[in-house]
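Input: a single structure, listed below in structure tokens.
With one protein chain withheld, the remaining protein chains of the complex are depicted in position.
In order of appearance the chains are A, B, C, D and E, and numbering begins at 1 in each one.
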Amino acid sequence: MKVVTMGEMMIRFMPKGNLRIEQATEFEAYYGGDEAIVAASLSKFGIDSRYITKLPYNPLGEIALAKLREQGIDTKFIARGGKRLGLNFYENGASVRPSYVLYDRKNSAISEAVPSDFDFDAIFCDADWFHVSGITPAISDNAAELVKIAMQTAKKYNVTVSVDLNYRSKLWSIEKAQSVMIPLMEYVDVCIGGAEDAEKVLGYKNPNIVLGGDEHDIEAYKEVFKGLKEKFSLKYIASTLRESHSASDNSWAALLYDGNEFYHTKKYKIHLVDRGGGGASFSAALIYGILNGFDIAKTGEFAVAASALKQTIMGDFNLTTKEETERLMGGDASGRVQR
Amino acid sequence: MKVVTMGEMMIRFMPKGNLRIEQATEFEAYYGGDEAIVAASLSKFGIDSRYITKLPYNPLGEIALAKLREQGIDTKFIARGGKRLGLNFYENGASVRPSYVLYDRKNSAISEAVPSDFDFDAIFCDADWFHVSGITPAISDNAAELVKIAMQTAKKYNVTVSVDLNYRSKLWSIEKAQSVMIPLMEYVDVCIGGAEDAEKVLGYKNPNIVLGGDEHDIEAYKEVFKGLKEKFSLKYIASTLRESHSASDNSWAALLYDGNEFYHTKKYKIHLVDRGGGGASFSAALIYGILNGFDIAKTGEFAVAASALKQTIMGDFNLTTKEETERLMGGDASGRVQR
Amino acid sequence: MKVVTMGEMMIRFMPKGNLRIEQATEFEAYYGGDEAIVAASLSKFGIDSRYITKLPYNPLGEIALAKLREQGIDTKFIARGGKRLGLNFYENGASVRPSYVLYDRKNSAISEAVPSDFDFDAIFCDADWFHVSGITPAISDNAAELVKIAMQTAKKYNVTVSVDLNYRSKLWSIEKAQSVMIPLMEYVDVCIGGAEDAEKVLGYKNPNIVLGGDEHDIEAYKEVFKGLKEKFSLKYIASTLRESHSASDNSWAALLYDGNEFYHTKKYKIHLVDRGGGGASFSAALIYGILNGFDIAKTGEFAVAASALKQTIMGDFNLTTKEETERLMGGDASGRVQR
Amino acid sequence: MKVVTMGEMMIRFMPKGNLRIEQATEFEAYYGGDEAIVAASLSKFGIDSRYITKLPYNPLGEIALAKLREQGIDTKFIARGGKRLGLNFYENGASVRPSYVLYDRKNSAISEAVPSDFDFDAIFCDADWFHVSGITPAISDNAAELVKIAMQTAKKYNVTVSVDLNYRSKLWSIEKAQSVMIPLMEYVDVCIGGAEDAEKVLGYKNPNIVLGGDEHDIEAYKEVFKGLKEKFSLKYIASTLRESHSASDNSWAALLYDGNEFYHTKKYKIHLVDRGGGGASFSAALIYGILNGFDIAKTGEFAVAASALKQTIMGDFNLTTKEETERLMGGDASGRVQR
Amino acid sequence: MKVVTMGEMMIRFMPKGNLRIEQATEFEAYYGGDEAIVAASLSKFGIDSRYITKLPYNPLGEIALAKLREQGIDTKFIARGGKRLGLNFYENGASVRPSYVLYDRKNSAISEAVPSDFDFDAIFCDADWFHVSGITPAISDNAAELVKIAMQTAKKYNVTVSVDLNYRSKLWSIEKAQSVMIPLMEYVDVCIGGAEDAEKVLGYKNPNIVLGGDEHDIEAYKEVFKGLKEKFSLKYIASTLRESHSASDNSWAALLYDGNEFYHTKKYKIHLVDRGGGGASFSAALIYGILNGFDIAKTGEFAVAASALKQTIMGDFNLTTKEETERLMGGDASGRVQR
Partner (left out) sequence: MKVVTMGEMMIRFMPKGNLRIEQATEFEAYYGGDEAIVAASLSKFGIDSRYITKLPYNPLGEIALAKLREQGIDTKFIARGGKRLGLNFYENGASVRPSYVLYDRKNSAISEAVPSDFDFDAIFCDADWFHVSGITPAISDNAAELVKIAMQTAKKYNVTVSVDLNYRSKLWSIEKAQSVMIPLMEYVDVCIGGAEDAEKVLGYKNPNIVLGGDEHDIEAYKEVFKGLKEKFSLKYIASTLRESHSASDNSWAALLYDGNEFYHTKKYKIHLVDRGGGGASFSAALIYGILNGFDIAKTGEFAVAASALKQTIMGDFNLTTKEETERLMGGDASGRVQR
């Protein structure tokens, strides 16, 4: 089984511990990006994964490439060139102080990439699944065009397509997002995203959903999922359900819908180490479950456990194995020492 | 608007993370002192602030000065000379293990400063507010004399005077504290301090108050506040209300009294990063509220939110903006990532 | 009063903070081992303590020796030579992610030590107490033989003998453990261990005890203690009662039995800094209490408070004083700053 | 005396020690830029200095501002706004491995600033000296325009103007540099730069100078200086003379010409800590010497000693005092401990 | 072109900077091993490289694998299983204090590997070159047997075989070394090693060579090379020529012999960052030169420059590109900043 993902890879500069950016005399450097995280997590679970992006010819581009290889990801279709690697500065909040991200990603190599940078047929001819987040088409018109071609090519080779809607207001307006994303939904089989993303990205509004809060009205969510399935002929819909008690403590669960059944997972209380990459880790584990034919309950519990574990790990990548995920989903959340 | 504060600046040496002093092979160095924190926080909120102290002619004195300039504080009336910069060693406790401070501040430059080190008229002629804590007069008779002259000069120029009682048993006895502080109250308009400080520093005892605990009997506090107002002709009284659940988790609220009304703020549960500077940050934000004509409720919520945020930030200074404080007092304590 | 302990000292390599082993570019090095921890904690409480092990002639052996001397432990009977110092890699878990230990201790100097490495008579002739954990006889047949000779010599000099059962499945099977440990119980006066250890190490099963969980059925425990006392003519039995809520938060209490009375201590909720050494710190404080003639309640509260404090301290050794322990057992768990 | 400088401030990300960029898991962050270094060094010497730039409204802009204030620089004319703060990645070479810089400074706030961002009359009306490097006009046409207006305004107020030619091939071509810089020379009084810069930036070629090497033909340099003086009516010309033996060891001297006399300074062998900022520190000390009426020899020795000291200090700013510089120029290069 | 190498991969624990092992509270972890370094360096130069070893199923084995993948090395024939990963503790000396290594590599997975762990035909059928050092057969009889089979299989597929003699007295005696290595020479085409290795490993003694010193008698070396060529029918012989002035400063050159011509390279003075991996980096660059048909002079200069650069880089791997090597061999050892 081979999964292809496509997106932007960025360096994340983080002050140590809970320092504010203005206090930092040094920054830890992490490398990530939604689709790179999905590829890395799948590789860790034992699935062949291939990542598509464009990286500049400079030491930062080299590191990005090395970090992907380190995770066992197939990097041979990554284009090289362009101006720069995107980056961001991330301040890890604590308690009542929220985390904060400052993006500096304009003019990144992938945002200015063109279709001729990639051999789409070679990329997809031996693939089983293609995954992309809503961030990738948001970064530029060029990137949106690449996503469209990728999805079309995927479909040509009967590759399952999943999208994680993931609306980012800093990158595009609701209008722009809808104008790009709604046409792309024609190619999508599996949609990941909650009611808020559905409204902002796909223009699908449910009157019972109040945006912006942590109260997840499961029944309203189910109606949204049913509506999305109808409207976009989707096969599978899933959403994580985060409750943000503070910058240090969150709860984490998910709702899945396979067109027949709904499944609402167990909820984990997580004392956060690094919440970044939680959503992408969920996507990866969801894809893993579906690809392996897990039933909806096992898929949901696997995905929510894997992504809960991610949030106890520093850095973007979910350095969690299948075995660790299964131990947690099997009920052992006691944190007892594994000798 | 210009606020003047006066006190001692110290280096705080902290082992990394939760290490004990005896485990430390290296110490982080932070710079603070109650009144420097007040000046820094006000500067961050956009108020001109001027800090008065004496610093030795050596690299530690230079750093102290640079740290104040970095915060945008007016340092031009800071005296130079004297023997040494005071310092302390601070061990960050955790859970059932309390934090611990070892002071080594004897013979510091400010503790041996004399009135001729300062041009009090120049300091206060363009000021609106003068703030000092009860620590400054406690460090030495010299310093107590400086505080008295400062208050007198402030009054000469119609400058509002606030004091944060802050009794420190390591620095002086209850008897000594009262003999110095009670006469100073003649110049004070705004008094910050709880029932315990009122009893120890001002000799004002309320039989319903049990010292040393976390149970804050609000009604008894109100009686104390009323009594203090009468006795010392105060215009404003406020006290933070800390509940110490463990060295890692505290609750934080405040009670304010403007002579007419009482206001008991919202209570925050804080997972502490560094509780140091919480009280001084409250004073700064209280002064900000009063100077800006906020009503008592807005003043209280602003002050308690600002000082709650401080306790999620390493180091003495409250590196929090007005906007961040307003977001928290507006109700968003969810800690969601700010992108 | 002089306490002798005997065991293996190991280096523990830990990634910083909550990093996974695979993320670590550097490792903090801590030095410990159950019986070394007991000796160190007793020394800190003011008791003469002597530690018996074998350490290789290389820089790691030198450090191990220096770390023991640093704690004020009598090292003069430590044998030198052998192939290597045992080590382990310890990953500090967080929240739903458990901590993990990888042992690399085969062929360590102490595991291959022989009786002629030690002058047992000199070691025990002036001793009051001998303590060993069940880990020491588990590491090798050689070590088991050393434990047997040590216990026999201790008895010759009327030295009280305590054992902390501490079953480790990575080191030996249940059958092997019972074949070694049951005969040793003839020399034991004080036994530390819970129902699970009693079943696995001593073959003493109580049908009401369900192994592997956190629900501590106190009444069933009491029956186990009574049964053990009978079967092995023990004078004192004690067990810590850990509840593992997550890798970050545990509860901690203990049950003691002096042959007449049972005592069930106060329970502490601990936000863990480093749970390693909790059990050994309990043993040390228990020995301290009994040696000083504390009654069972004071002994129990002292032991559980001391070992709760340990778990808020990085590294293996319990760097807690008698005074700090007494303050906590006296009721002050508020974590307020000690100035 | 007041000196104004104008330019771009950047963050410099450096791997620790001698690590390559691709090895870095964390980066030290330093803040600099040629003209900010000049302003900081002059402030350290006791001269009022004012720095002109534009900084974005984000935490990086805030830090940049705070770092300038920390150095005692007047920041009140700094414009705010724009897209981003420029940055670079700097790898500290060693021995036969050269240092390496990767710039990522496109679209920085100052590069897109416009004349209306600054009140040039207010900036220069009370100034004595204006300094700028050739990097500032090179970053963009906007910046070149700002430099031109600044120089014109400076001249209006009889402010001495100095320029450090500092040709950067990554920023502009030789043709472009000459088309911008030659017209600016009309306003320049003091020119800092060697024969190579004279040829590339000012089109002034001397056939005896071989570009690119370390052999400094002093007689040829003198001819270049004489020629430049004639051609551009300069009052003072100076150039540092670096010999790069390896990435770890350099020699450092200077040649000065005041229109009458030449002065060739003492040569220092420097074991480099951080060579960055050496040239700018020379400029600052040269300005200091001329402003204070030092003769050419004292000016030269002061400037070369100050900038030699800089290269033993980490970070961009020359944290060296006048007294330290004088001690070194007085002949004590022994490095004996100062107690 | 594809190069196969085979050997042991180890973790190297290093105290920070120049700390002694006994001072270290934390250790940096580097991953290396002679043949892994050769594979990594060739991969960096753009050659397909494949590394053969056996790694345990534990996090250390996982990291080792990830570090190889990160370097772009083909890891698909690496066997998994066995007891442990070998490790060593390395103290970086300084000046008159030598560096020191403590090995703890007994019972490593590769030392206990057996022929059936590897599919030798698949490994070599598409290879062009096989390289191994004399360390690999020295670690165990099992490993020596693996080397023999590897060489035999290599020859079956007409693969060029190189060996770096690299005698290690801690691993085997001279007698044992000769009994294993001399028979292996039948398969060797390219031999890397100096006169001392020739004498100890191959029993080839030249009376003019005085072992143990830094004086390299080039004429005597040439005679040794001629003799070795005759005796073992070698095609190419090369040796690095290190002069150890102190633990901080070395000189570095090489002598090559292609059967016709000798070539004595330029000599570099190196201020060492990490001398580890210098020899293996020379081997890699030598193989690169021969594989690419460079003449003996270009091969020698390329190899000595690449390995000089290595010694300015922390860690085992030579993170140097072909372009950087060419710049240095082209004469630019000035260490000037590359912008």
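Convention: a contact is a pair of C-beta atoms (placed from the backbone, for glycine too) under 8 Å apart; a residue touches a chain by one contact, two chains touch by 3 or more.
As the structure is a prediction and not an experimental result, all values here were calculated from the model.
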Omitted chain - touching chains that are shown: B, C, D, E
Of B:I37, B:I52, B:A66 or B:A109, the residue in touch with the unshown chain: B:A66
Residue of A:T25, A:S169 or A:N208 touching the missing chain in the full complex: A:T25
Touching the absent chain when the full complex is considered, from D:Y268, D:Y288 or D:F302: D:Y268
From B:E22, B:E175, B:E219 or B:E323, residue that would touch the chain that is not displayed: B:E22
Positions on chain D contacted by the hidden chain, ascending: 17, 268-273, 308-309, 311-315, 319-320, 324, 328, 332-339
Chain B residues that touch the omitted chain in the full complex: 13, 16, 20-22, 24-29, 58-60, 62-63, 66, 83-84, 89, 91, 100, 102, 104, 106-107
Positions on chain E contacted by the hidden chain, ascending: 17-20, 22-23, 93-101, 103, 168-170, 214, 244-249, 275
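Going forward, only the chains that are shown with their structure count from here on.
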If a chain touches chain C and chain E alike, it appears here: A
Chain C against chain A, contact positions shared by both copies (same if over half, else different): different
Most distant chain from chain D by Cα centroid: C
Rounded Å distance between chain B and chain D, as computed from the means of their C-alpha atoms: 42
Shared-contact residues (touching 2 or more other chains) in chain D: 20, 22, 25, 66, 100
